[in-house]
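Before any comments, here is the structure.
As you look at this complex, bear in mind that one protein chain is not there, while each of the others sits in place.
Here is chain A:
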Amino acid sequence: MDVLAGLIQTAFLAGGVLALAALGEVLAERVGVVNLGVEGLIALGAMTGIAVVSVAPVPWLGFSAALLVGLVAGMVFALATVVVRANQVLAGLALTYIGLGLAATLGKPFSGSPAAATFAKVDIPILSDLPFWGRALFSHNILVYIIFLALPVLVHYVMFYTRHGLNMRAVGENPAAADAAGISVMKMRFWYTSLGASLAAGAGGYLTLAFVPSWSEGVVSGRGWIAVALVIFAGFRPINVVLAALLFGFITALGFVGQARNWPVAASVLAMLPYLGTIALMILPVLAWQKMRRIMAAPEGLTQPYFRDDR
């Protein structure tokens, strides 16, 4: 029982990176921009977080710096894809390469050393004393509560229960109609793409300030790509995305437990599980249930640059 509680606790901790990055990607994809630069953004944020706390050992400062770096990188990406309307796949790959390369080059001095400051665990009074659930649910660092509770509920509410959210989704589904209705397609796409990128880099800050907590060149190891896949798997819905991230956190946690308890499986084989799991989850639901394709479909205008003339 204790093992299971620990597993769930680690699942939240590990899944937080994916959840935050994937929430950011939901914002971008819902307004019609696919950002394949998440992997690079996480790397940039992770390196930024470590670098900032090495100067000023305040975790919030490192995390905010990561968000800010992501916002700036996202604005560059949005400038290329939304304003210039360059190919989103190419620009996204470019962002991944730039982020990974830049983070590795600039992060060399911090490689391997632990973070100078990390987010401490916040035990919720009374609830955290509960026998099983206390450890599993109510004993986490503050970011976990934000990422798994506050943020998805907020995004869900704005996206599905406000006029602004309706406008957002209209821009992603049918930019021409949204334009005709007086919504600025470019403004909407620019800011939500930038905000999404900011959250992805924030996920990097979370990775090195709350989860690992140290920087090394390979620390991101595909989490950005898994996050992009989760968005598709979760049908572009914020709450589903966070639940899917939790599932993947659980798979990662299983790998850790396996290593710690000396299961007769090599560590590198256990480390393959999240990637194989992601591929399986991308393929199986579509095969199993044809209706899934329609229900979980991507926004109609995804990856389509919008030109007013083309209407």
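Please note the rule applied: a contact is a pair of C-beta atoms (placed from the backbone, for glycine too) under 8 Å apart; a residue touches a chain by one contact, two chains touch by 3 or more; residues count from 1.
The rule is short, and it goes like this: contacts and distances are computed from a predicted model.
Q: Since a chain is absent, check the UniProt entry for it and pick the matching name: "Branched-chain amino acid transport system / permease component", "Protocatechuate 3,4-dioxygenase subunit alpha", "Thioredoxin peroxidase" or "Dihydropyrimidine dehydrogenase".
A: "Branched-chain amino acid transport system / permease component"
Q: Decide which residue listed in A:Leu4, A:Leu90 or A:Leu149 touches the omitted chain of the complex.
A: A:Leu90
Q: Using the touch definition up top, pick the residue from A:Lys108, A:His164 or A:Lys187 that touches the left-out chain.
A: Spelled out, the listed residue whose C-beta touches the missing chain is A:Lys108.
Q: Quickly run down the residues of chain A that touch the omitted chain.
A: Residues of chain A in contact with the hidden chain: 36, 40, 80, 84-87, 89-91, 93-102, 104-105, 108, 217, 221-222, 225-226, 228-229, 232, 266, 268-269, 271-272, 275-276, 278-279, 282-283, 286-287, 293, 307, 309.
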